[in-house]
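Note that one protein chain is taken out, while the other chains of the complex remain in position.
Every chain is named by a letter (A, B and C) in the order it is written, and numbering of its residues begins at 1.
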């Protein structure tokens, strides 16, 4: 399958290149850019010298439809809302890594993203897919909306309890922490090394645009209240941990809670429910597509604390996009994603 | 005033040396150790070469009572429970930085610390002091129990709401994050560089020994339920942030909430309530004795999110100990503690 | 091919597991240990949960010869000098990652390593192999001595000039910098996070045991003087840079110097001579088997500055060991080593 990538000079794009370079069924045949046409990708990313010998091309939907079997959009949020419809109309298959088609309710998008939403008819066509939580096969779809990094970690952490209707409404709090690469190659004072190194920050308090994405999916799973969701920046490059708090409706033991999770994910190759009493650290999934989950229940407070970790650029972005692409074309879900985490 | 320090080779001890070296009223006259007698402190800490020219002496309560006006105990938890009574009996004034005398209930200590508690009569004599929250002057006490790092950040973050009886019982969750220096110079696999660098971890889930310390003080302030308190390790050396969640009983606006905090701390030199909508980062108090606090209220959920940051070795340990020493001897509270945070 | 690994719980061993897990021709069939028999590898390395489901076995040369086609020794230096002969005698093929068989002169070993050398007859049998610098094929050998991390970066950086006899004798200085993972999982005060983080250190001044390894190979290449070689610790996990200084005998231009390097490595898949005026950074080879080289010549001083970077655990250890294993068995040199560097 011939793959084209729009936005290959961002970190999400770079990660797609790393994965697809050794994928058994996909071949990267074209890279597209709105600003660096004519440059070789290794001029922007010297680490790709001799690995991906492609030149950046201009965006031309008609030509892209001819030259590729599927296009990944690893562009800034806001760019996909126009570009995706053009590509789809030209006949491309599209996997969109931005937030532009995740929210079914355009008012939510406009409130949280502070920008104009994509056209409703195209939003309808987008299939939002966390593969482990999909009800139906996505095979044969034309347009996938790839989930956000925080929602992926959060929803995988909450799904078993939410689906079992065991969460007390109004009790869910997600305290999320991310490495800095989530901000991409943004050139701003807030993103420079000396400001972030040896520093732990909270940001977008009560205002993160992933809140409605989490709530939309939680509703489908069976939990309907608004959630409290706060995000923090960790002085490291990769990794997300969400520490998730929720009160449990019924009497339950830690052992029963663990079994609920263990069985929920027993046939999911990328979710590893860790042993009772063991909690994952972000490095234990670094550069891999795993989501590792740790479970605890505190009888003193009746509250479960669920810990989930992912690599924000892999299961949180490019890795899950490739996982979705595999499913889309009917390949085995894990094709090209057998990376062991990098440790240390 | 002549100061002696027991445990000067730990990080808390090193920080006491850094502060007291330029303090206007205290002079470090003796360093005590159980294992490195006869070594000069700069052999252990080369950064002190030419600054603190003292040799480590053996622990001898009678001699220590003669040679010093006050002794700081910067020893491992469990060591103070025996040593402090000996020193007090010999007539020393003692400021204890360990957890051994913080919990009034010895059963709590033995449950959470998994070791034998100090003698009850001495626990009674210990004055637990977060200066900003004390009801009475500590001047004239003989024995101060200096609070833990996490409880300091947590309690300063919760006190205004707790005292105002505005917290819904059962709603408080504290998600705490700390730099690695909190683990001290512990030589263990879990503390080596390659295991912690580029890694974010949760630890002691539902089991941290600071839980009963927080709950004991919260009860005094007016909040009586158990709390959920989880601790995480951040790949950086210094700094603690606590992200504190609590449901508010009455109808309140963010503005009113901010005013409550602002007025509560208006005359406290080391607590800086940040402007509305501004949240502190750990680096903004690095190497200083400040506790900075940010306030938010989310009308969607009726929940307040309070953020407090400290330097774990300063306001979380040595700095607060010196602040307590200042008050003990009737000096101005800020004497020797005018350090600006180090930035960047 | 069935592979056994002795010392899989070290970082070199972990990296072998990461590589071989997806290698097309090798399969890891056994892990050996001197101290953790019976444990599953994921108990030591949780990141391998579900990936390498092997239990650690005791070391038994006869059984190992039966159960494997080749054994990698990723043990501490000093352990291989006894173990390798036992395995070889039992009929194993061995790739030794330690320093025990690299120095042909046992007096050198004993002077620099401060321990007893391996038996001379076995040292003779060991083939020291940096594949890019080998004169002959290693196919059919039984026993490979895999080079040190610093010597690999240094010798690849110096070889073209040394072979061309263009280096002024006595002029070579190598200023080497390494990430912390080079120290392995050593549990010592000097290796804990708070001591190394935000700190840049020099160590083993004039005393690093890689000095004689570099000099032995340089002599073969044509440069016979002793070198000055200093090593520094960088607060990061992976990566080595060697900044190499040497005076050039003849009149040369930067352009000619660059061509010398470019042509020397033109058919070597893992050495990337970077474009004129471009210098590699360690991250640009992270987690890959590449050695990237940058070239400069300063007419003011007549001195060349050559910069080479590798990932110390890959081209500096496990990656090169697998490259050697590929050559040993006649597979293509790059089999299983197509990893793109991880960036960022």
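Simple rule for what comes next: a contact is a pair of C-beta atoms (placed from the backbone, for glycine too) under 8 Å apart; a residue touches a chain by one contact, two chains touch by 3 or more.
Because the structure is a prediction, the values reported are computed rather than measured.
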Residue in contact with the excluded chain [from C:238, C:272 or C:315]: C:238
Of A:29, A:82 or A:197, the one touching the omitted chain in the full complex: A:197
Where the unshown chain meets subunit C, residue by residue: 170, 173, 175, 177, 179, 194-195, 197-203, 205-206, 225-228, 230, 232, 234-239, 241, 243, 245, 279, 281-283, 286, 294, 296, 298, 300-301, 303, 305, 307, 309, 344
Absent chain, residues of subunit A that touch it: 11, 180-181, 183, 185-189, 191-198, 235-237
Residues belonging to subunit B that touch the chain removed from view: 11, 14, 17-18, 21-22, 45-52, 181, 198, 237-238, 272, 274, 278, 280-281, 283-288, 292, 338-344
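The definition used in the following text is that only the chains that are shown with their structure count from here on.
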Distance between the centres, which are taken as Cα means, of subunit C and subunit A, whole angstrom: 36
Multi-chain contact residues (two or more partners), subunit A: 198, 237-238, 281, 283, 286, 344
